[in-house]
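Only a single protein chain was left out; the remaining protein chains are all shown in position.
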Amino acid sequence: MKKHKLLTALFALLAAALTLGVAACGGDEENDGAESGGEALSGEIVIDGSSTVAPLSEQIAALFQEENPDVRITVGTAGTGGGFERFCAGETDISDASRQIEPEEEKLCADGNVEFEEITVANDALSVVVNPDNPVTCVSTDQLNEVYGPDSDITSWADVPDLDEPFEAELAIFSPGADSGTFDYFSEAVNGEEGEQRRQGINIVGENDNATVTGVAGDEGGIGYFGFSFFNENQDQLKALEIENEDGDCVPPAEETAQDGSYNPLGRQLYIYPSADALQEPVVQEFVQFYLETANEVIPQAGFIGLTDEQLSDSQANVDRLLSGSGGSGGSGEETTE
Amino acid sequence: MNEPGSARTRRAVAGARAAVAAGIENQPTADVRKSIAFQAFLLFTIGVAILGLALLLIDAFVEGLPRFGTELFTAETSALPQDSGFYNAIIGTLLVIAGVTAMTVPVGTGAAIYLEEYADRERWWNRLIEVNIQNLAAVPSIVYGILGLAFIVRGPLSIGFVVLAGSMTLSLLVLPTVIIAAREAIRAVPPSIREGSLALGATEWQTIRRQTLPAAIPGIATGVILAISRAVGETAPLLLVGAAAFVTFSPEGFFDRYTVLPVQIFTYFARAQDEYIVLAAAGIIVMLILLLAMNSFAIWLRNRYEQKW
Partner (left out) sequence: MEARDATAASGLAAGTTRPRLGAASPRYGEQAIKGILALCALLSVVTTIGIVVSLLGPSLEFFKEIPVTDFVFGTEWAPSEAADPDSFGVLPIVMGTLTVTLWGLLVAIPVGLGAAIYLSEYARPRVRKVLKPTLEVLAGVPTVAFGFFAFSFITPLLIDVWPGFLGDPPNIFNAGAAGIAIGLLIVPIVASISEDAMSAVPAGLREGAYALGASRMRVALRVVFPAALSGIVASIVLGISRAVGETLVVLMAAGSLPFLGITFTEQIQAMTAFIGVTATGDISTGTIEYDTIFAVGLLLFVMTLVLNLVSIRLVRRFREVYE
C-alpha cells in the first residue's frame, strides 16, 4: 500500500539522519585534540576579534589549512572589544585586535584565568577616505575632530575650518561601531578620548565596511575611516586624505609611511593575542609560527602593510620565546609601539 | 404541472436566469465606472506584489550571475573571494536541518496526536497548551536565539557553538509550526475512519497507529517540509548561537563548529570588496534554488499522496 511505503521511506530517512549524526559524533571524538609529531596536524583553532585583522587571519588560515587539511580554523568578526571579551571568557584561542588590549580587558582576562601573549603581525595606516570628487587633500586631526568630535554638530564641509581647498558639499559621515578597535583607535587619536564621538548626524555601519565604501563613494560629501587594506581594495572608488602629522607634514597612508612612522597619529599596529592555554596545543604553536612566516608574503596581496625587519624579528623573538616554553608571561604590557 | 427536466421547465429556468442577469447588469453608469476603477486598482496592487517579487529575484540574479556556476556549490570557502564557494555552508545547512528534522518530526507529530486525539478540550491545561503553541509561533526568531545562547550554548547544557546547538535552537523555533501543520493533517482525516476502527474494537493507540496516522502522513510530511524550509532561511537565531563567520571546513558531526548558508551570505554582504557582494548575491541564488527544490518536493508529495476523502 502506498501509505506504508511512504511511512517506511520517511522512517528510513529519519533513521539515516540520526545514524549519520551519531556516527559522525563518534568519528569526531577521535579527531579532537591535536596530534603532533606527524606531518598532518589536526585540531581546532578558534579566532575572533577585529574585522580589520580578520581578512589577514583568514588568508593565513586558509593557507595553513591547505597544508594541514585536518585542522579546522574559524575566524569571527565580533570586533576587537567583542573578541577580547570572548577571549577572556575562554571561548576563543586567538584574539585579533586592531588596537592593544586595555587595562580593563587585562583585568577581565586575569579574572578569567586567561594568560596571553601579544604578537604584532602587521602595520596599518588607518585611512580617512572621501569621495574622489572631493578637492580637499590634507587634513589635520583638529579638523577631523571638528567633524567627528562628540560635540560636533556641523553638517557641511563648508563648516570645517581651514580646508586647503574650498568645498561646500553636505557632510555624509561614516564610522564603525563601538565594538570596533578601529573606532577605539580613531576616537582616541582624533577626539582625545577613546569611545568619544558625535552621536547625531553620523552613519554607524557596525562591522559592515562595505557600507562605508558604498556610502562614501556614492556621496560627494562622504567621509569615513577604516583600515588601510579596505582603502587599498577600493582605490578606484575612494580617495584617501593625507594626514598632517606631528611635524606638520601632510602624509598619505601608504606602506612606507606606515612603516617609517611618518603617518601619525593614525599609524598603528595590528595584533594577534594567542592564549597561553591555546599555545599548549601543537596545532596553535604551528599556526602562530606559520602566521609570522607567511605574514609578509601574504600581506601585500591581502592589501595590508607588512612588518619592518625590526618588528618582524621582535615578533619572531616573542614567538620563539613562547614556543620554547620559557614561562608564559601573563599579559604583556611591555610591547613598545612605533 | 411542470415536471423537472421538461422543456417548459428548462425554458422557464433559462428565462428566470436571464431576468436576474439583466437586473444585475443594469447598473447605473457611475457605479459601473467606479467598479471598473476599483478593479483596476486591485490589479494594480497585485501588480505591485508581483513586481516586487520579480525585482527581488532579478536583482539577485543580475548581481550574482558573474559568479554563477557549479563551483559555487562545490568550492569550499577560501580567503580569496574568486575561489570561494558555498560548499562548507551547504554542508552546514544540511547537517543543521537534518538535526532539526530528527528532533521536530517525532516531537511535533507526538504533540499533534496528543492534542487532536487524546486531549480533552475542556480541560484548562489542554487549552493552555494550545494557546501556548500559537503564541510560540509568533515569538520573534531572535528571542529563540537568546534562549539558545543562554541555555544551550552556555548555561545548563553548555555544549558550545556547535551544530547541535543550532539544530536545537531552530527546532524550538520551528516546532510550533510543525505541530500546527501536523494537527491540520490529522484533523483532515474523517472521523468515520476513527469511529469505524474503534467500533471494531481497536484501542485508541491502535486506531492512531494503523488508521489515522498513516492517512495523515502525506499532510504531515508536506507541513514538515514547508516548516523546515522556513528554518533553512533563518539567520538571526543562528547568528547568536554561533554559526561562525569564516569556516574553511565542513562540519562532520553534530559537535563541530559550522556555518550555514544564510549566515555566510550575511557575512559576505558586509565585506568591503565588490567580489564579496557578488558572492553574496550568488549565495542568495543558491539558497533560492535549494528552497525551490524543497518546496517543489513538498508540493509533489502533496499531489501524489493526497487523500481525497
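Note that the chains are named A and B in the order they appear, and that numbering of residues resets to 1 at the start of each chain.
By our rule, contacts are C-beta pairs under 8 Å (C-beta built on N, C-alpha and C of every residue); 3 or more make two chains touch, one makes a residue touch a chain.
Quantities reported herein were computed from a predicted structural model and do not represent experimental measurements.
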{"item": "Chain not shown: contacting residue from B:167, B:229 or B:248", "value": "B:229"}
{"item": "Touch list for subunit B against the chain that is not drawn", "value": "20, 23-24, 26-27, 31-32, 34-35, 38-39, 41-46, 48-50, 52-53, 55-56, 59-60, 63, 106-111, 113-115, 118-119, 128-129, 131-136, 138-147, 149-151, 154-155, 172, 175-176, 179, 203-205, 229-230, 232-236, 239-240, 262, 265-266, 269, 277, 280-281, 284, 287-288, 291, 295"}
{"item": "Residues in subunit A touching the chain absent from view", "value": "78-79, 81-82, 85-86, 88-89, 108, 170, 172, 177-179, 195, 199, 202-207, 211, 214-215, 218-219"}
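What we mean here is this: only the chains that are shown with their structure count from here on.
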{"item": "Inter-chain centre distance, subunit A versus subunit B - centres from mean C-alpha coordinates, in Å", "value": "38"}
{"item": "Subunit B - residues contacting subunit A, complex", "value": "77-80, 95, 98-99, 101-102, 105-106, 161, 214-215, 217-218, 221, 244-249, 252-257, 267, 269-274, 276-277, 305"}
{"item": "Footprint of subunit B on subunit A - complex, ascending", "value": "2-4, 6-7, 10, 13-14, 17-18, 20-21, 24-28, 31, 44, 46, 54-55, 58-63, 65, 72-77, 91, 206-213, 226, 230, 233-234, 302"}
